[in-house]
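Here it is, the structure in full.
The complex is shown incomplete by one protein chain, all other protein chains being positioned as in the whole.
Chains here go by letter, A, B, C, D and E, matching the order in which they are written, and residues are numbered from 1 within each.
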Amino acid sequence: MNELDGKLDPKGIALRREVLGDTYVDNSLDGSDEFSWPLQELVTSHCWSDLWARPGLPIATRSLVVVAMLTALNRPHELRTHLRGALNNGCSAEEIREVLLQSAGYCGFPAALDGFRVAREVFAEEGIEFPKV
Amino acid sequence: MNELDGKLDPKGIALRREVLGDTYVDNSLDGSDEFSWPLQELVTSHCWSDLWARPGLPIATRSLVVVAMLTALNRPHELRTHLRGALNNGCSAEEIREVLLQSAGYCGFPAALDGFRVAREVFAEEGIEFPKV
Amino acid sequence: MNELDGKLDPKGIALRREVLGDTYVDNSLDGSDEFSWPLQELVTSHCWSDLWARPGLPIATRSLVVVAMLTALNRPHELRTHLRGALNNGCSAEEIREVLLQSAGYCGFPAALDGFRVAREVFAEEGIEFPKV
Amino acid sequence: MNELDGKLDPKGIALRREVLGDTYVDNSLDGSDEFSWPLQELVTSHCWSDLWARPGLPIATRSLVVVAMLTALNRPHELRTHLRGALNNGCSAEEIREVLLQSAGYCGFPAALDGFRVAREVFAEEGIEFPKV
Amino acid sequence: MNELDGKLDPKGIALRREVLGDTYVDNSLDGSDEFSWPLQELVTSHCWSDLWARPGLPIATRSLVVVAMLTALNRPHELRTHLRGALNNGCSAEEIREVLLQSAGYCGFPAALDGFRVAREVFAEEGIEFPKV
Partner (left out) sequence: MNELDGKLDPKGIALRREVLGDTYVDNSLDGSDEFSWPLQELVTSHCWSDLWARPGLPIATRSLVVVAMLTALNRPHELRTHLRGALNNGCSAEEIREVLLQSAGYCGFPAALDGFRVAREVFAEEGIEFPKV
């Protein structure tokens, strides 16, 4: 919880915290100044309250869809954030891997290779380990 | 079934037919000549046998992930094909809509608007109707 | 004016009509069904009420900025819409031309050539003519 | 030859005609008005005189490199133009096919499929036929 | 001033220095070798002499248009350079912010978030501070 939460869309900030975690969200909010604050308001309202909070798709599936878009769009910083979100939303590492593998065929291998590099860093930070081949 | 099927990866062509439908696949194969045939071989083997046929993700979820990538990549021709595939794989119109709405926040509204335009054409061709507002 | 306006963000729909024109907006609204209606709500609220209506940038400059983005993003359908909007917002054909020429250096000549093609169609439809060279 | 040639970079317009053909270039020039003329000047000077006319790469290889870029950039109109240019520069259909196939792995299959579609139209217009499989 | 200036388009190098600053331009020129020199010649002539120096658009507006394109194109290194240029050309931080906010709706939030991150670094380096929220 953060005193700035009260200035943001309540449904949006609650879901954003649930998916991305308090540490990440507090960092974003505490780093805000009057230059960047309008973006915090818009992302909380537009993305979280008006999109992520919609019914019609399980939230884990929504995470996989966002991972797919970010891989295609070549946005590694947001991909890192939403890979953590995908784990929080209950996606397994195997499901995430399948999305990234599927990107090899649709976005090309460079997109998939870049996506795997980010995913392995996130998994290492989260203490998720895989056996060596 | 098509006599050219025998020249293609068997697992790949079977799944490609199951997802995209015989009419679409027969058109692709019958239109092939020696210029384009290697691409038919590669797409059947690489995309269908080696990616779509993998376990680890329900095939309907894989469809939504591919719809997400194609929306981000701005590839309306393939998007049309895979929207039909998504319906064949059991995705509901509502689930497809949620993926396209989510793209508004991550790929921008022009991507979402272009995606909706393609989706409405596909749904009209498939006889799927929605009540007027 | 359209009876559906009442279901949309009032500030957003008013500005959207002012910039894009009643004919365009009525076509979008009248063509809506329950599949596409949520996108109409979001675009009216997110793009028009929360972005276009902001102070801090003259609306003609905002139009040029959006033309620049759509040229870079390769979205000709939305580019067409916003070239009309730019004219409505008081941008001159010369200013629009300068944005498209600038895209040659930053997005590459194919982007600029595609942008000029759309612009010439829009100008022809709007009755704006230029002397032959 | 066209009376407007005299207003353009001489080295650039000569090479542009050689690669893209007189019909294409005359159409571009004759369709010009004062709105689009600056782009004709810039493309002739920047692309043709300052890039295409450079030594250091055989012109057929330069064509294949441009086909690769246009496939990656998703610019079908310019791809069509430069596929014709590649044929004029002595590239074989097989070499063009290899570039498009290579794009499947690096840009993804949707890029390759879109590229093949354009290539087959160009080849048909040029009377280049391939045996059925 | 730099002895290499004499080898470059005079109008272009003068404007490039005016917009991007001597420190940046001297670094680019002093770091040049025969491999990269042709690019220095082309960027000075094509971008600066032939595009930036054109009349028809106030130079501050041209800066905002370039910031919009670079945000859409996902090119953070050039975005950093041209955010500095925008400040030199008299754009206010508020105007820059409005362009980046507008990108949220047209390029998607990941583009806007990446753009804000670069902008805040540039502003910090330039000693521009904003009150905390």
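By definition in this document, a contact is a pair of C-beta atoms (placed from the backbone, for glycine too) under 8 Å apart; a residue touches a chain by one contact, two chains touch by 3 or more.
Everything quoted here is computed from the prediction, not taken from an experiment.
Student: If the full complex is used, which shown chains touch the chain that is missing here?
Tutor: A, B, C, D, E
Student: Consider the whole complex, including the chain that is not shown, and state which of A:4, A:20, A:68 or A:93 touches that chain.
Tutor: That would be A:93, which touches the missing chain.
Student: Which candidate, D:4, D:64 or D:122, sits in contact with the chain we can't see?
Tutor: Result: among the candidates, D:64 touches the missing chain.
Student: Which residue from D:29, D:47 or D:113 sits in contact with the chain not drawn here?
Tutor: Missing-chain contact among the listed residues: D:47.
Student: Residue-wise, where is chain C in contact with the chain that is not depicted?
Tutor: Interface residues of chain C facing the absent chain: 103, 105-111.
Student: Go through chain A and note every residue touching the omitted chain.
Tutor: Chain A touches the chain not shown through residues 74, 93, 97, 100-101, 104, 108-114, 116-117, 119-120, 123, 129-133.
Student: Since one chain isn't shown, list which residues of chain E touch it in the complete complex.
Tutor: 4, 7, 32-39, 42-43, 46-47, 70, 73-75, 77-78
Rule of thumb we're sticking to: only the chains that are shown with their structure count from here on.
Student: Looking at the contacts, which chains touch chain A and chain E alike?
Tutor: Per touch definition, common to chain A and chain E: B, C, D.
Student: Do chain A and chain B, two copies of one chain sequence, contact each other through the same residue numbers, with over half in common, or through different ones?
Tutor: Same-residue interface.
Student: What's the distance between the Cα centroids of chain B and chain D, rounded to whole Å?
Tutor: Chain B and chain D have C-alpha centres separated by 30 Å.
Student: Mind checking the centre-to-centre distance between chain A and chain C? Centres are C-alpha means, answer in whole Å.
Tutor: Centres of chain A and chain C (C-alpha means) sit 30 Å apart.
Student: Give the residues of chain E that touch two or more other chains, as numbers and ranges in rising order.
Tutor: 46, 50, 97, 101, 103-111
Student: How is the touch graph of the chains shaped: line, ring, star, complete or other?
Tutor: It is complete, because no pair of chains fails to touch.
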